[in-house]
Every structure is written in C-alpha cells, then in structure tokens.
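All protein chains but one are shown at their positions in the complex.
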Amino acid sequence: MRLVTSNPSIIKNAIEAAGELITEGSFVLEKDAIRFRAMDPAGVSMVVLTIFNSVFDVYEVNGENLTLNLEDLIKVLRRAKATDKMELTMEENRLKLTFKGNAIRSFSLPLIEPLGESQKVPELEFKCKVELDVEVLRDAIKDASMVSDAVTLELSGNTFLIKASGDSQEFSMELNKDTPGLISMEGEGKAKYSLDYLGKMMKASSLADSLTLRFSTDYPLQLEYKALDKIDLVFILAPRIESE
Amino acid sequence: MRLVTSNPSIIKNAIEAAGELITEGSFVLEKDAIRFRAMDPAGVSMVVLTIFNSVFDVYEVNGENLTLNLEDLIKVLRRAKATDKMELTMEENRLKLTFKGNAIRSFSLPLIEPLGESQKVPELEFKCKVELDVEVLRDAIKDASMVSDAVTLELSGNTFLIKASGDSQEFSMELNKDTPGLISMEGEGKAKYSLDYLGKMMKASSLADSLTLRFSTDYPLQLEYKALDKIDLVFILAPRIESE
Partner (left out) sequence: MRLVTSNPSIIKNAIEAAGELITEGSFVLEKDAIRFRAMDPAGVSMVVLTIFNSVFDVYEVNGENLTLNLEDLIKVLRRAKATDKMELTMEENRLKLTFKGNAIRSFSLPLIEPLGESQKVPELEFKCKVELDVEVLRDAIKDASMVSDAVTLELSGNTFLIKASGDSQEFSMELNKDTPGLISMEGEGKAKYSLDYLGKMMKASSLADSLTLRFSTDYPLQLEYKALDKIDLVFILAPRIESE
C-alpha cells in the first residue's frame, strides 16, 4: 500500500472525532475508500467512518486491514503541519507515516491484534430526519449540558424540540422551518439520548457546516457529517429508555 | 414581571462579578432598578449591585423579590450570545430566561428560600477618595499578590501609595496627580485589605474604565464601578487590623 495526501488535517479531524469514543479499531483499505467501524467500549455508541480515495493524491491499496491504537495514531497525526504532504506506507508490519515539509519526518506505529470480529453496522430504519447547521446543534447540546446529562429530541408537525430537565433547572429550544440554521425536517418521534456521548460527537464539527440527525421514538439516533466527497462520518447512539 | 434586554452581556458581567464573592442572594425588582445586596459567607465583604431599568427595552416589574443561586444563574447567562435578546419572566415560581437569536432557547431556574433577612448596607463615612483607571488598580493588585496576601493603601498629601510586604519580598507603587490613570484623590488615611478579596472584585473590570475607592484609616474599603446609567456595582471590604 502507498497513500499520499496533501490534506492530512481532514484525516486528523475525522479520526480525532472517532477517537473521542473509540480507543482502537480496524481500518479496511478498500478500492473506493478507507472504512473504519467500531463500537465504544461501553457498547452504547458506534462510529462508522469512510475516508474516500479522493482525499489522496496517490491511493494504492490492496484490501489491507490495519488495526491501530487510535490515541497513538492521533498523537502522530497532530504533528503534521498544514503544508505537509503525508505519505502512509507499511514497513515490517508497522504503519509508517511520513510528513514532507521543509524536513522529512517519519513516525511508525505498530499494528495491533484486532480484539474480535469486525463490527457489523446495524440495519436501522428511522421515522425522523432533521438536517441542520452544526453550530445550532452544538449550541443546543452545550445549553442542555448546563442543566442535565440527557436530552430529549422531539419532532412533531413543524416543530423540532430539544429539551433537558435537571434536578432543578430546565432547558428547551424550539426550531421550526423559519429558524435560520434548520435546513429540513420530516417525521414524528421522541427519544432521549446521553449528552456526554452527544458532546463527544460534536467534536467532529470542523468536518462540515451541516449534519443530519435520524431517529425514531425510543430508538437509536444516527448523526451524520458529510464532508463533500471526502469524508463521511456517522455516529449511532442507543437511546435512553426510562420507565415512567 | 417581564423584562427584555438587548444587552444580556452587561448583566452577565455584573452578576459574574458578584458571584465571585456571593453564592446566593435576592434580587428586588423596584420601579427604577433591580437591586441586589448580599454579604459573602465569611462576613468580610458585601456586594451592592444596582441594574437600572435603562438596561431593559421592556421593564414591567411589581416589587418582586427573587432569591436565586448565583452559580446556576451565571451558567445560564453565559449561554447568551452577543446578538441575543434576553427575556426574563416568571413561570410557576421559576425564573424563565429566554434567549431569542436565530433560535429561541429557554432556561428555567427554581427560586430558592432566602437564607434570612435582607442585608442592610452599613452607613459608612470615608475620609479618603481615589478615582483611577481600572487597569492601574488591577495591575497593582496583581503586582502585590506576587509578594503577599494583603495590601496597604495609604493616601497622604499628594501621594497615593499601594504597598505589600511578604515573608521576603516587597512591592510598592506610588501614584501622584501627574500619574496617567489617576483621575483624582483627596483625604488622608492608611489601611490594609485582603488581596484575595480585592482580586475577586477586579473581575468586574469589564464593566467600566474607571472606579472609585473610598476608605479611612483602619476602616472598611468601598470600591465602586459605575457603568454610565446602566449598572452601579459597589463592593465593601472589612480592613485587616493588626496589633503591632
């Protein structure tokens, strides 16, 4: 394999976001894209990351499957400069990352044994779909985190409601079709999700200006960032279901 | 009651400054202004805050007395954006704060039981008065904090002296009528005050460019910020009196 990109930072941003939830996982180098999917250690959320071959100037792959510690990988990716070219190759069962700028700097990381079978992405069908500016959702999640550790998403008619109730404080935000930043919405449903996980998923916000939420009543949430034809980053999060 | 302001940040700044010393207290909504006064838990300092009705576009009050946890209130006020309108209303014995920007976001906070009688502001007469740029005093207090935990203010003739002595280090700063940043001074006196408290009082420095100090020998200090006709924030601080 040999991969060369002039845009190491978009790859760093995507893997940093995955690294908020996942500690290690396998990258599969397929013909059209590098694919990564993994479940977080608690089994509550899943990351499905696709880095399309258009990110690379040179993309020579052969179906390799590279299992890496994400924390180590991210530390190295952070050392790339904005103007560096990054080359990825294999050397004696290690991943070699070479940054070519003023000087040539190389890092190598060991491949690790995969923990188990590759994770399957569950087949999900959603009744609700909301597309909105990343900034709007990020603010709402910070707001809600002031008062509670979980947030309720409720879509009905022409209103998308984001609500949180804590021991003593409450928060609510209402979006309708006239709200700047709300791009589209359709469906009806209501479910509750962990703000801790959602906050980590918002760390990917530099990847795209808008994102798409999909959910149904008391059902998983899917949160998707699309960076044009370069990166597709999907998070799936189990709902919190409370007996009432 | 119903209050609407286009300037939530000036209110946030004033209450943040009070919150450095005070954990909870009562806001009384009088005809001309919202008044807040409270003593810090140690009984060493007092905050007297007046937010005039000119800060508000809509100011409908009826003498309400709202006791709130300042820390919770400040967390919510920090979520306002610079361009948001903020509306304050009551809803089922809770204070509702609504931020209207691109989206409409609402928080509600419970009223709490007041701890005791409303604090009376002591009647004080001061022999010394110094008006100076906020920045000059803030620097002097940081300087003095390098060497000690208390500072001596000494006004005599045409010199205002700020001094501190630590175990091994010493600091002094001398201001006279030619010092840029010193606006006016009159009186004679000398007293010592806690730098920890003074440092917290300087957190309000974004409210105004200048402030007024009033004190007398071995007597409380009064530190006053005036933000035009919008905010008046007064701190009162007990002196440190040392047997020599």
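Per-chain numbering from 1; labels A and B assigned in written order.
In the analysis below, contacts are C-beta pairs under 8 Å (C-beta built on N, C-alpha and C of every residue); 3 or more make two chains touch, one makes a residue touch a chain.
None of these values were measured; they are calculated from a predicted model.
Visitor: Among B:K81, B:K142 or B:K177, which residue is in touch with the absent chain?
Guide: B:K142
Visitor: Hey, which of A:R2, A:R79 or A:K177 is the one touching the hidden chain?
Guide: Here the residue in touch with the unshown chain is A:R79.
Visitor: Of the residues B:E174, B:E188, B:D209 or B:D229, which one touches the chain left out of the display?
Guide: Counting the whole complex, the residue in contact with the absent chain is B:E174.
Visitor: From the list A:S108, A:N176 or A:T212, pick the residue that touches the absent chain.
Guide: Touches the omitted chain: A:S108.
Visitor: Which chain A residues would touch the chain omitted from the figure, given the whole complex?
Guide: 72, 75-76, 79, 94, 102-110
Visitor: What chain B residues would touch the chain not displayed?
Guide: With respect to the unshown chain, the touching residues of chain B are 136, 139-140, 142-143, 146-147, 168-175, 179-182.
Heads up, the rule we're going with is that only the chains that are shown with their structure count from here on.
Visitor: Express in whole angstrom the distance between the two chain centres, defined as the mean CA positions of chain A and chain B.
Guide: 44
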